[in-house]
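Removed: one protein chain of the complex. Kept in place: all other protein chains.
For clarity, chains are labelled A, B and C in written order, and residue numbers in each chain start from 1.
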Amino acid sequence: MTSEIRSRHFNPWEEVQRYQSDHIDAGKYGATASFIGSMRDFNEGDAVKTMTLEHYPGMTENYLDKICTEARQRWDIIDCLIIHRVGEVRPDDPIVVTVVWSAHRAAAFDACRYLMEELKSRAPFWKKESLASGERWVEKNSPG
Amino acid sequence: MTSEIRSRHFNPWEEVQRYQSDHIDAGKYGATASFIGSMRDFNEGDAVKTMTLEHYPGMTENYLDKICTEARQRWDIIDCLIIHRVGEVRPDDPIVVTVVWSAHRAAAFDACRYLMEELKSRAPFWKKESLASGERWVEKNSPG
Amino acid sequence: MTISVKFFASLREQVGHGDASVDASDDLTVQQVWSDSCSITMPANTLCAVNMEYVDRFHPVNDGDEVAFFPPVTGG
Partner (left out) sequence: MTISVKFFASLREQVGHGDASVDASDDLTVQQVWSDSCSITMPANTLCAVNMEYVDRFHPVNDGDEVAFFPPVTGG
């Protein structure tokens, strides 16, 4: 059960493979559900050049850990992983990956979505977009 | 929108990355939801050595395509991918991967789960397990 | 003038063969194709397909059709 904040570009698919081979016992899981959130080059009708992710160091880690712990309490899962980017990102860059391993698929699907919804509503991250016309803060998330 | 049957071992993470770089426009998607089903070494109280996946060639492909088309009709998604293994698999081998790319997360989560549930209830695949005590057909799926 | 018939998975093992063909005739149904192509009673949970589409056992079968019988599917 691991959550990490990254300040540099990462490849979510490679991270998940590495985590899986280091932490998940072969043959014990039958289901792996994952979600990757990545930067779009277009938002609310405007082209976006870059985006800067700010967070509250300390509180962010606490909440990501808390959310992972809650997922383990609510579902019969084997392990979960969250990686979230901070700093400046560019279109197509991954921002977040959430992954859940479990014996059966229902728990993996449910818990993976729970991690994302809770992360988006409780983890203290904020996005500022850089447009041709200047900068603007993202004011709310898209609906879950 | 692609569905494939594979008769050899595949690395789902690499397949998804390759498909994404070949087919999905950079910066257009913000959400990638994926599910991987893999072989457990234990089922219904027994150790499982190998498993053989049989299918109905032709009908399988039709139904996988049909399920992808339905997902695109029901949700606002950019693309989806299904790869399903047939033949003999060993513990930890991937059996299926379903992936959905969309602008926002709700459609990706919903459609990815839809692909799996429909695949499990309609695509003509069957599993036969090889145990120390002999072989047995898997008679039903775990609940979704 | 024949119907090709396929049996899959545990049903193939129970029936004893994977393929069969039956003569086409008027008013043929999936149920009749079963009876003409094997000697056991159709298990209650059997799934039926005509030309690779799910149908029920009362579905009509025409000359040249492919009829398949199989147990509940367990992929994924």
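The working rule: a contact is a pair of C-beta atoms (placed from the backbone, for glycine too) under 8 Å apart; a residue touches a chain by one contact, two chains touch by 3 or more.
Being a predicted model, the structure only gives us computed values, none of them experimental.
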Which displayed chains make contact with the chain that has been left out? A
Taking the entire complex into account, which one of A:Val16, A:Val48 or A:Val96 touches the absent chain? A:Val96
Determine and list the subunit A residues touching the chain excluded from the picture. 37, 53-56, 58-59, 62, 84, 95-96, 116, 119-128, 137-141
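Here, only the chains that are shown with their structure count from here on.
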Of all chain pairs, the one with the most contacts is A-B
Please identify the chain lying most centrally, where each chain is represented by the average of its Cα atoms. B
Can you give the whole-Å distance between the Cα centres of subunit A and subunit C? 48
Would you mind listing the residues of subunit B that make contact with two or more other chains? 37, 116
Could you check subunit C for residues that touch two or more other chains and list them? 76
